[in-house]
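First the structure, then my questions, so here it is.
With one protein chain held back, the other chains of the complex are shown just where they sit.
Just so it is clear, A, B, C, D, E, F and G label the chains in written order, and each chain counts residues from 1 on its own.
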Amino acid sequence: MSSKGGFSDLGFAKIDTDRLRRKGFSEVIYCPGKTKEHLDKITAELIRNKQDVLLTRLDKKTFAYLKKNHPRLKYRSSAKIGFCVFSQKKKKGLAVVISGGTADIPVADEALATLEIMGNKCIKLYDVGVAGVHRLMHNIKIFNKAKVIVVVAGMEGALASLVSGLTSSPVVAVPTSCGYGANFSGLSALLTMLNSCSPGVAVVNIDNGFGAGYFASLINK
Amino acid sequence: MSSKGGFSDLGFAKIDTDRLRRKGFSEVIYCPGKTKEHLDKITAELIRNKQDVLLTRLDKKTFAYLKKNHPRLKYRSSAKIGFCVFSQKKKKGLAVVISGGTADIPVADEALATLEIMGNKCIKLYDVGVAGVHRLMHNIKIFNKAKVIVVVAGMEGALASLVSGLTSSPVVAVPTSCGYGANFSGLSALLTMLNSCSPGVAVVNIDNGFGAGYFASLINK
Amino acid sequence: MSSKGGFSDLGFAKIDTDRLRRKGFSEVIYCPGKTKEHLDKITAELIRNKQDVLLTRLDKKTFAYLKKNHPRLKYRSSAKIGFCVFSQKKKKGLAVVISGGTADIPVADEALATLEIMGNKCIKLYDVGVAGVHRLMHNIKIFNKAKVIVVVAGMEGALASLVSGLTSSPVVAVPTSCGYGANFSGLSALLTMLNSCSPGVAVVNIDNGFGAGYFASLINK
Amino acid sequence: MSSKGGFSDLGFAKIDTDRLRRKGFSEVIYCPGKTKEHLDKITAELIRNKQDVLLTRLDKKTFAYLKKNHPRLKYRSSAKIGFCVFSQKKKKGLAVVISGGTADIPVADEALATLEIMGNKCIKLYDVGVAGVHRLMHNIKIFNKAKVIVVVAGMEGALASLVSGLTSSPVVAVPTSCGYGANFSGLSALLTMLNSCSPGVAVVNIDNGFGAGYFASLINK
Amino acid sequence: MSSKGGFSDLGFAKIDTDRLRRKGFSEVIYCPGKTKEHLDKITAELIRNKQDVLLTRLDKKTFAYLKKNHPRLKYRSSAKIGFCVFSQKKKKGLAVVISGGTADIPVADEALATLEIMGNKCIKLYDVGVAGVHRLMHNIKIFNKAKVIVVVAGMEGALASLVSGLTSSPVVAVPTSCGYGANFSGLSALLTMLNSCSPGVAVVNIDNGFGAGYFASLINK
Amino acid sequence: MSSKGGFSDLGFAKIDTDRLRRKGFSEVIYCPGKTKEHLDKITAELIRNKQDVLLTRLDKKTFAYLKKNHPRLKYRSSAKIGFCVFSQKKKKGLAVVISGGTADIPVADEALATLEIMGNKCIKLYDVGVAGVHRLMHNIKIFNKAKVIVVVAGMEGALASLVSGLTSSPVVAVPTSCGYGANFSGLSALLTMLNSCSPGVAVVNIDNGFGAGYFASLINK
Amino acid sequence: MSSKGGFSDLGFAKIDTDRLRRKGFSEVIYCPGKTKEHLDKITAELIRNKQDVLLTRLDKKTFAYLKKNHPRLKYRSSAKIGFCVFSQKKKKGLAVVISGGTADIPVADEALATLEIMGNKCIKLYDVGVAGVHRLMHNIKIFNKAKVIVVVAGMEGALASLVSGLTSSPVVAVPTSCGYGANFSGLSALLTMLNSCSPGVAVVNIDNGFGAGYFASLINK
Partner (left out) sequence: MSSKGGFSDLGFAKIDTDRLRRKGFSEVIYCPGKTKEHLDKITAELIRNKQDVLLTRLDKKTFAYLKKNHPRLKYRSSAKIGFCVFSQKKKKGLAVVISGGTADIPVADEALATLEIMGNKCIKLYDVGVAGVHRLMHNIKIFNKAKVIVVVAGMEGALASLVSGLTSSPVVAVPTSCGYGANFSGLSALLTMLNSCSPGVAVVNIDNGFGAGYFASLINK
């Protein structure tokens, strides 16, 4: 198994061993749809090449399976992230992760874990949705110190616009699928965030806490 | 032309002359799709029956045409409403009409005109969208005196949730089609308002300022 | 654990202890997506602050779990609402809850329970959909006495328009997801209600019986 | 130009000269998207083959152009139908065409014209929408004599279900694009009619008055 | 329990005992969303009033439950219909039920069972979809004898247009949810049938075999 | 202006002068959204590099403007294609272009023109839609000789499945936006073709006659 | 059981025994929605008529059931295809199957299996998505030798355009439902592929690996 051309060819997968050089972080593995045997071989190949490992949407049971072969692998269960970092990352500037409600926490935790694993200083500020806006206002000093803010919200997702209107930091908005009926599995919050009347907001996919954390980390360099 | 069975049969239209008794307000005429000759005959029949006249989405040109035959007819051009009220309405409690932005004014004015024609005391509070939330906070006393609040907003439509979180009055939310792209002609604001995380919000159709004003007036009785 | 700034900070949640003052009713808890441990702590904090407790979409099993720690908690199983009211609410004017069909009852009961817990006198009128309109007409006296009417209907959701055409009370319409195929999980009834040709109708989210009851209660003050 | 194989080949069109035998009525021509020269040649070929001519969505100007070459051609302007019938149709049983509002008349007239040209006895009953249901109830005898009923309605389109609940005749429902906002160009009325809780309703395309008239005529044989 | 006003009031349901007189067939019960206790009481009330019983989407297990209390109840398992007919229906003219594929049979059987229970002579013609059009052509004599044709098809649903082009009988089209991907749970076939280029097609809801059978039976009177 | 790296950099455009080598045909220019000055410069650059010119969706007026500077440019007005071919293409095997109706001809002609300019022998077979299927059957010999078939159809777009079921040639299906209402600007035909129950169909974008012709030409090599 | 008229009538199915002659390959059976008894009888009838058998979306358990009665039946589990080929297919030119990611393999394998069973020489090139484009570039020689290329990709599905821009072979694009959130079950990749800016791409249904393989095989003749 060679790594000719900047990748390791496993047949079912071609691990991008050049990514660390090109993008500043190794290839991140999205676990759904991959068998546990595939994930095991991918993890082994990453470790063999001294690449950092970051496995997203990894369920507890599959982690336990992988842990047996790869004892260095760690797990953040609320974020469903498995990881193993070789290089010690230098702490970067402050990133704040804000959630609208308690039900958005799994997605917010995925963003938070990604940010921390990628070497960012982080503060979290959860359950400060627009139904009781004083909870946000009370904490305005915290998020105004941030170099970047991740806002995670479901239902109508109005929080991203509101936060953006109060700060000069860029806001990375994550719509979540929390809600029901005309929420249409997160479409409502997604459209809200894309149509923000306050400039300074950019959006990632529904429930994509990882993508928001990764993007925020790039900003925070 | 008789009014047997509670309506006047004009062939192309059956004017509901019983509606004032049943619903407390005469039949309101939605103008698009009706010829000016039809609108003329309908107006004549309403006036002949001493019913209040309220014509929505009436363009200036058609109003001028109707005005010639019905000199009592008045017009509020920003609201595109033609009207002629026979009974003097008793002033009811305070209704506040709030708009997110300047571009929402035509719809907000339609709500305002409807409320005033139906006998409500009104205050308007325009351009207080979430991008600069202090503009709203500065006016919190005004809208906290209201018996009912109409919130008109386009783009992401977050204002309805925010207002609702600050008041014990019922909020009638009107999404507008102001915006572009993923606004999808008002769908974005509509979904936002339907998914409000703050209880105390109910929603009418996109750009339906009249419907919001009418509904608010029923609450304000 | 303090309540500085009008909220109790539990880390994963910030209980809005100021809401009763601001909105006339304590913070209502939407249960899906929250762990039973989270719900337990939130309930404890509400009770500790002498706030009324209202938990929506609470399944039977989780209620049983909470009941052990909070013996005052009661449950209305058809409505899936857990509650515990400290202040005795004064009975307000009559609210009528109307359902189109038998399958809409869970949502209608959620609206009814919310109204009753919030201190409203209520009458229910179930299974009077448009397929047999005489069932509605027969009861016209009842709903014409109402100060507010909640109409709950699935499939094509035509009932809201029809009721609204017969009464001067405001109609709060709740589309349900009852139906199949081109019902698209309640979209059909939602669009119907938003497009009502009869003025005097405002709409809440699909299956949102709680929201309708809450909004109706505000009207009924 | 021959008619081998049951059609006349004009190159740009293959006129189905066998359709009268197969389906009981000649090929009907939908005009939009066809040049006036094409329409002229198609009309000529139909007349040459002694086939009845029915041109739908024909605008006034194009009709005037065709009239010069085909003096027998007649026009119903409210329905935008051009026609020329060779065989005298025998009058069939009664068909009733009902419209919800005045703005639905163009579509209702297209259904009515189609029915009459195809030899049906017809009664029209316009502007009897659900906002004032007594207008419909007052005319219940008329539509209960019908062998088939066509119901044309826009906005929420609730009329089809209501009529169907009052009669044993089959109801052919036509959603119209009358409305705005969450009407989504007729989608609202279309979904309403497809989800009718009253059995005995079938639906044609939005604004398809011709299709409803044609289908109703087949029932009325 | 009385039947004043043309209905029996069970509280949770108002059985429309006048429907047989008005519509020629008793109220049909759609089972999903109703508890088995509710279905039991409804069935009892219908039988007590000597109304025909027709229960749609009734699963096997619930039928077994009802059978114990109502031994006269019969079941057609492929159609998931429970029924019990008091009056002997007179055989009407021929109805043909056509399906595109084998996977559409449950819906086609629902249409077939409805037609037969309502007293129609029926022939079925299954698996004659457009991928092998000779299978349909071979049977053209059969469906050309029909007074009405029900066409049931999923995937692209092209069969309804094709059949309609070959016959002078009205075609009642039923889109099914058979398919995957861009089928969008039957949307594809629904749109196909609504846009039929061949006149003489009307459409019912996705998977609504009962509705098609009922409507076809009205035509076949 | 050089062509370093396989393209000519015009600032506003980078003409891909390597495409002929890579893909066997020069870069094709889609005209909408480009100014006539831009189109002029692009055309000049292509000609200067002895590349074949193919301009799609080119309106008559812009063509006239370009013709003045580029006298070799030709135009097929029904297809709205401007072109100028340097190399004489060798005639390839037979391609057949089939259209459902007369209104689909502009799109069918765009496919036909593309095929012919790219050196394919072609036969066209227009207006053979499923409403009169004998018109297609009569011509079965013609399209069975084809090496590839392009089927262009609007409304329900059923023709692609039908043709595919009768032949062993691959069918390239082009949905058109002809139709109205639930056609949703071609969505109906698009979904139909994607869901074809007959294998051997692949689909291009709505109204994309050029894309179908180009793809068919690749097959026909 | 005869095969008169080119098909075997099993009542619930009409096996198209003429398809091999007409289309060059026997009728392919799509398994979902068919009972195992139906699949058994269909398989038996195909074998009795010496037709090749190809069963798609066949789960392991049902295969095991069929295997008992039809020992010649083979299974490719990653592709979920059951098959039994009577005639030895002659090897055709090279087809390349490319996948964007590891999670797309089940669909890619369905395309690959279909191609191989239909007698094509194949190479697979998996996990070469646009996030690391050098993996594709490294293999450019392989896919440039292909007579046809199948590209299978989920998420944003950008790979089809990219591959098409690098080759003169026709690209058959298969969107997969891999992804989440705004992927909307494959809609995202489907729209991407339909809107390809590079000509030479045609698209099949979401997850339709079989359809792509079949279509590619027709091209590869």
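Everything below uses one rule, namely that a contact is a pair of C-beta atoms (placed from the backbone, for glycine too) under 8 Å apart; a residue touches a chain by one contact, two chains touch by 3 or more.
This one's a predicted model, so the numbers in the text were calculated from it and none came from an experiment.
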item	value
Visible chains that the absent chain touches, using the contact criterion stated earlier	A, B, F, G
Contact partner of the left-out chain, one of G:Ala158, G:Val172 or G:Ile219	G:Ala158
Touch criterion as defined above, residue of B:Ile29, B:Leu159, B:Cys178 or B:Leu194 at the omitted chain	B:Cys178
Interface with the unshown chain - residue positions in chain A	22-24, 28, 165-170, 172, 190, 194-195, 199-206, 210-212, 214-215, 218-219
Residue ranges of chain B at the interface with the undisplayed chain	101-105, 126-128, 131-132, 134-135, 138, 178, 180-183
In chain G, positions touching the absent partner	100-101, 129-133, 155-158, 161-162, 164-166, 179, 181-184, 187-189, 191-198
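Everything below uses one rule, namely that only the chains that are shown with their structure count from here on.
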item	value
Mean-CA-position distance for chain G and chain E (Å)	35
Approximate Å spacing (C-alpha centroids) for the pair chain B, chain G	56
Length of the line joining the C-alpha centres of chain A and chain F, rounded to whole Å	44
Residues of chain E engaged with two or more neighbouring chains	131-132, 165-166, 181-183, 187, 190, 194-195, 205-206
